[in-house]
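Just passing along the structure, written as structure tokens.
The full complex has more chains than appear here; those shown keep their coordinates.
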Amino acid sequence: MRPSGRSLNQLRPVSIETGITKHAEGSCLIRMGDTHVLCTATIEDKAPPFLKNTGLGWVTAEYGMLPRATNSRTRREAAAGKQSGRTQEIQRLIGRALRAGVDRSALGERQIVVDCDVIQADGGTRCAAITGGWVALRLAVNKLLKAGTVVSDPIIDHVAAVSCGIYAGQPVLDLDYAEDSSAGTDGNFVLTGARRLIEVQMSAEGATFSRSEMLTLLDLAEAGVADLITAQKAAVG
Amino acid sequence: MRPSGRSLNQLRPVSIETGITKHAEGSCLIRMGDTHVLCTATIEDKAPPFLKNTGLGWVTAEYGMLPRATNSRTRREAAAGKQSGRTQEIQRLIGRALRAGVDRSALGERQIVVDCDVIQADGGTRCAAITGGWVALRLAVNKLLKAGTVVSDPIIDHVAAVSCGIYAGQPVLDLDYAEDSSAGTDGNFVLTGARRLIEVQMSAEGATFSRSEMLTLLDLAEAGVADLITAQKAAVG
Amino acid sequence: MRPSGRSLNQLRPVSIETGITKHAEGSCLIRMGDTHVLCTATIEDKAPPFLKNTGLGWVTAEYGMLPRATNSRTRREAAAGKQSGRTQEIQRLIGRALRAGVDRSALGERQIVVDCDVIQADGGTRCAAITGGWVALRLAVNKLLKAGTVVSDPIIDHVAAVSCGIYAGQPVLDLDYAEDSSAGTDGNFVLTGARRLIEVQMSAEGATFSRSEMLTLLDLAEAGVADLITAQKAAVG
């Protein structure tokens, strides 16, 4: 029934390859099927100005897409002279999601910038960016811990995300582009390792949905995120 | 318990004054407590280029805040040279929400632009913008129907929105600024007159939430939106 | 003779409603006929850098128009990414005009920003912005005086403005949009309570004018401004 032949509650094949760039304090390439996102984490010695003398740190994210990550070429945002509303919405979401898994007091007055750049897109890039971004963040924090710069682990729990939606009348897990572009209702779910919710974004375009549909999608998401967290654990060793 | 003295499930006083500007095809000033948003709807004869020859129309929204709508002055986005990520995120939400209540085929190849400008902010501006924006949209569409330009009513149902959150450990309806700025979890719920969901955005900053908290907030939202729709009905006569 | 039926030297109905927003140190909504401008004054503790250690303060202004303040929708400047030349010209004029009524030494090293946002436009928005902006400024300065932050009143005199022009061959006071768009010659006159001139801007588009026409318009303006100052006095009590 699904274009990919997957069952309704089946994730795409997930792989997370770490140490992908030599410069970044943490990095990985996450692949969820044909969606490939390169995530790097950069440690900066200073927190943003609004946190001066609070003892708190910050985690923020930026998101981008290579021009030909998409089926037809997308105009380069650097050439256009600005980031689209979609890009800004996504990178704000990634930052919020990752911060929810961090004890900013334990991090101390420093900032970690997580860059998520989509190399190839096939739906679900923001969820892949969160799941992979957490791995890059984890690896960068490991460096801080190893160096003794930070003594108490600021990472509270895993953070991972997956999309779900109603495709052809059926609730499905982890939509690919073919499903995403024809689903009337879809959502992104960000959860912790302890199955607590961080962010739920459900949205209908040209449609509406019911409370019970929402809960069905949440069920799918909880199971999917559990598998993603297993993959995170394997990746960070 | 609440700073305003409201009970947990109590909306702020709502008023919707229509016909607020002489130029717009539809307009209203919506007040939810101290949050005041001016909404206008503009009918444009052409749909956006990507809809050419599809027979479908479009509804889009833009959002802004006067510099001193806030407690301390916010820099004017026109002077800054760009709209913030927050502004873009909000206006994309308003547009999506309103489109979900419109039969774009009945609207035909034209566009309605809903401008929502916050005159005074005290939390919940995006929800007020959606609720007031629908009234402006309804009034503009009434003009199209009266003139015979459009023959079948493209408005399928009411669309209204309200925020809910966990404040001081309690689920509360319709957060004002004092509540919003200290709530760890909050959400925006967009619903139709038929109690169908259009958009759910729940988000935790420095916290997480459970499925049952989510459902409690949804309960509050459903009741709140019902009252807002009553106010919409009174406004559009 | 005039589209509105007014006599040649008749102002439109003027109203100035103060305390329009709870956040601003001073605010009013000025209505000159169908031209409605929301004016707020914000006190900032620091003067601009070029005044550092001079003991002098600054008054500046920003001007904007809601997209549907006009008959057809105007593109939002924040979305366009820059303020138009017209906007910049107007806000520079408002700032200059208001500064001429202020003893910047008595104000001390602080800045007052006057925001003038046109809610509905029907000609003469820059003059309404100056007249209303002065009221917002006066109210904000009253707060400084009351708090003892400033001891000697920095407001030297009233500042108000009105437009005049040659319409259908006749000199007329306070042009509305219908008149303004067909007048070959028009001007904006900014005066003080003592009838001193602050700014005279007369301009012909596709026409020229004589010295005696200039003086006739100035006569009209002096009388009009006197009435506006009466309205200012009533508003600030």
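Order of writing sets the labels: A, B and C. Residues in every chain begin at 1.
As a convention for this text, a contact is a pair of C-beta atoms (placed from the backbone, for glycine too) under 8 Å apart; a residue touches a chain by one contact, two chains touch by 3 or more.
Since the model is a prediction, treat every value here as computed from it, not as a measurement.
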Oligomeric state of the whole complex, in copies, if 3 are shown: 6
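In this text, only the chains that are shown with their structure count from here on.
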Contact graph of the chains (line, ring, star, complete, other): line
Gap in Å, rounded to a whole number, between the CA centres of subunit B and subunit A: 28
Whole-Å gap between the CA centroids of subunit B and subunit C: 33
Touching two or more other chains - residue numbers and ranges from subunit B: 82-83
Residue ranges of subunit B touching subunit A (in the complex, touch as defined): 82-86, 88-89, 91-92, 96, 99-100, 104, 187, 192, 194, 196-211, 214-215, 218
Subunit B to subunit C touching residues, read off their complex: 21-24, 27, 34, 38, 40, 42, 44, 62, 64, 66-71, 73, 76-83, 87, 113, 115, 117, 119-121
